[in-house]
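Sending over a structure as C-alpha cells; questions will come in a sec.
Removed from the display is one protein chain of the complex; every other protein chain stays in position.
Naming follows writing order (A, B and C), and every chain is counted from residue 1.
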C-alpha cells in the first residue's frame, strides 16, 4: 500500500507500507483525496517546526476522504461503498481535559501525522486507512472527495468561530486569505456576520475569498492605507480571525479593532511575535488562541455534505500520488495554489 | 493653592494655581492624601509615555482623598466635613461607548492628570479640588486618607477581576507585586480564589503580598525554577493577573497556565512585547486587556470604607507636599516603597 | 391626517389628527405600510393587557415603513424620496439602563403606540409621521414597504437570537409559528443553526415556516408524539425559541431540551404560567426572557434591505386604511393571515 512518508531528518518518500489490522468497530477506507496542510509542508521542508522534529519514519497527512471498502463487526452505521471524511482527531476520552469537555487538549491525543508524541502518530496519506467507524462522517455522492477532505480545515475554522461566539451584528476582519482564512470567510458568512473584510499580500488568494462571500478584499501590500482607515476613531471591527501567523499582519490589524474587540488567533507564527501589548490593554482586546477541533468535524461534514457551504472555489489542483513531490511544491506557492490535493488510486 | 505641576518637557514644580469655580452640583474638597502612580512617575521622569507628551503645564495626580469643605446647591448627599475618595474617571455619558456600558472607553474621557487629550486634563494633586458630587464616595472616620486614596488603584484591579470572571475554584497567579499586583492579591482573596501565587524579582514587595493574603510568594530572580515547576503537565493556573508589564515576566508565566487559561493584562509594557504566540494558540489562552475602570470606584470605596479589605500593608511612606520631589524619588524605589503618598495641608 | 386611534376603553376609530411639528434633526415620513402586531390586537380587542389600559386616545402601531417627504435641517443622511423603515424604540440615552448598554430597559422609553407610560406614547399608524432622522433606516427601491415594515418584528427576533448566543452546532426548536416564530426560523437559519424544528397547532403557519427554511414542522395538535420523541434520553434541543406564549406549548417543549438547554422566551403569556420547575432544575435549563430590541433595528433593515433574508412568505394580506377594521379582524385569524398590513395613501 503506497504511503507518503517523511524520514528523518526530512527525506520525502512514496513507499509501500503494510496494511493495518482491522479490529471490531473499525472500517477500512480507500483514501481518495488528501489535502496538503501547512504542517505537512513544515515536515516536508524542515522535518518539523519549533521543537517538534521527525525522529522516525512517519506517514504524513490528516485531511483525507475516501470510500469504505471493508467493515468490521460493530462498526455500526457504515457500509461498503460509503463515501466518508475521516476525522484525524483521536482524543483518549479519559484524561482530565477530555472529561472537562476539552478533547482538543487531550493529554494523550493521537492526531494523524503528528511528530509531537513519541512514538509519532502515523498519518493518513496512504491508499488504505484503517480507522474507527466513529471517525467517519458519510456524505452523499455528489460531493467530490476533494471537497470532503476539506472537512478537517473547516473544522479548525469552526472551532475558531465557536471561540469567537455569536457573529450577530459583528464586523469581521480576516487576515490572511490562505485556506484557513478563506474558510473563515465562508464560515463567517454562514454564521451571519454583518460585514466581512479580508486582507492578504497577494491578489490571487483574495480573488478566491471574494468567491466565498467576503464583502471586501484588501491587498495590504498594494493598498495598506485601506486597512489603516478602519483604525479611525477607536477602530471598526468586532472580531479578527487572524489566519496569517504573520507578525506584521497582526500588528497592522489590531488598530482596526474597536474596544473590546476579539482576536481569534488561528495562524501559527514563530515563537517570538512582537505585539503592541499596550494597545491590547488600552482597547481591552481579547486575544484568544484556537487550537484544532473535535466535535466540529461532524458539523463540517454536514455543511459540506449537504452543500450548505460551497467550498469548491478552494479547490485548485489535484495530483496523483505518483506526483506527490510536485503536489507539495505546488502547495508551497500561494499564487497558483490555494488547497492542493493528492489523489490516491 | 499649591499644586504639583509638570511643565513641558518634564519640569517638576510645586506652584500656586487659582482655585476653580464651584458650579451647582459640585463640592470643594480639601485634598489630604494623593497617591503616586506609575503614570505620574512617567510624567515626572520622561514627560510622558509612548506618543503621549506633556505639551502644556499640567497638574499631576488622580489618586486622591480629602475632606469636603464647601458644598454647592444640588450636590445632594454630601456635607461639609465628609471624608471622601474622589473618582478621577469622568466619562461623557453620551458617546457610543458610554451608551454601550463601556465608559472606560469614552471617546471624550476627562481622566484627571492625563496628557492624552488636548487641552490636557488637569489632575488632582492640589490643595483644593472642585469636583462633581457624584465623583465623591464618602467613608467613615476611622479609615485614613491614605487608605481612601487607594480607591483608585483598587478600582483598576476590581475592573481586571471583573474581566476575569468568577474566581470560584480558580488557581490564580499574579506577576509583579507592586501596588497593582499586591491589590490583585487582596482582591483575588476577597473574591474567593482557591489559590494565589505571586511573583516578583525583589523580596520586599513579596513580603507585603504575604500580608495581603497570598498563599505563596516566589522570588523569580532568586528561585526561577519554583515558577517553572507549575508548567508541568499542561500547566497549573487558571488565571494570570499580569501586573508587571515586564516582557520576561509575561513570557515566563504563560507556560504555567493551563489550557484555556486567562491572562488579564493590567501591567503596561513597551509597545513591542515579544510573546510566544504559538503557546497562546496551542493552549488556547485568552489574553484580555484591562483598562481603567468606572463603576468599580464605588465598590472600592465600600470595600475600603467598611474595612472589608484591609489595605494598610500597602501604605509605606507619606511626604508633605513641600517634599514632593522626595516623594517621587521614593516612589521610584520598589525596595523601600510600595505606595507613596503626598500629604496636603 | 388619517390615523388609527384607540379610545378608552377600546373604541377603534380611523380619524383625522393634526400633523406634528418637525424640529431640527427630524424628517416627515409618509407612512406606506403598517404591520399589525399582537399588542395592537390587544388594544383593539381589550383596550390593553395585564394592568396596562388605554386611558386616553392613542394612535396604534409601531411596525411602519414609508417615504421621506420632508427633511428638517440637521437630519443628515436622509433625502426626500428615501424609502425608510422607522425604529419605534426611543430610549432616553441618559438613564442608568441606557448607560449600561441596555436601552430596551430604558426608564423613560417612548416606544410607539404604548399605553404603559402616562401620557401614552402615540403610535405610527398615521399618514404622516414626524420622527428623528436617526430612527430611519433607508433601503433600496426593490424592497416593498410591507417587507420594510417587518424590520420591527425581525428586530425583536434578532434580539432574542442575541440572547441565545451562537447557534453554531446547535439544534433549535421554535414553538409557535406565528410572525415571531416564523421570523425566528428565518433568523436561526441565517445565523447558522444546525437543525431547526418548528411546532404549531395549525398547518397554515407551519407551511410558511417551511418556506422560511425550517428543517421540519410538527403539527402538535395532530401529531403530539412527534415532539415527545425528542425527549428521549435526556432530550435533544440546545435552544428553544418560545414564540407562542402558550402554557401547554412551553410545558410540552421543555422535556425536548437537553441538559443546559436554553429557552429564549419571546412569547408573552398570561401572568400565571404553570411551569415544571423541577425539570428546569434537574436539566439545569436556562430560561431567558427577551424583551424588545434597539440596536438590532439597523441590522434588521440591512438584512431585509439587502435581501439577505427573504421574508416575503410572511406577507399575506394588505388592507387600505379605510378597511382598518377588516385588517384587524383578519389579523386575528391565524389560519388565513400571518402578518397583515395596512396601506396608507
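Keep in mind that, in the parts below, a contact is a pair of C-beta atoms (placed from the backbone, for glycine too) under 8 Å apart; a residue touches a chain by one contact, two chains touch by 3 or more.
Treat the numbers as computed from the prediction; the structure is a model and nothing was measured.
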| item | value |
| --- | --- |
| For the chain not depicted, the shown chains it touches | A, B, C |
| Per the touch definition above, residue among B:162, B:251 or B:334 touching the missing chain | B:162 |
| Which of A:80, A:94 or A:221 contacts the chain that the document leaves out | A:94 |
| Residues belonging to chain C that touch the chain removed from view | 50, 97, 102, 104-105, 107, 163, 233-234, 245, 250, 259-260, 265-266, 268-291 |
| Positions on chain B contacted by the hidden chain, ascending | 158, 161-162, 164-169, 190-192, 194, 295-296, 299, 302 |
| Missing-chain contacts mapped onto chain A | 93-94, 98-103 |
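Here, only the chains that are shown with their structure count from here on.
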| item | value |
| --- | --- |
| Furthest chain, CA centroid comparison against chain C | B |
| Approximate Å spacing (C-alpha centroids) for the pair chain A, chain B | 43 |
| Where chain C touches two or more other chains, by residue | none |
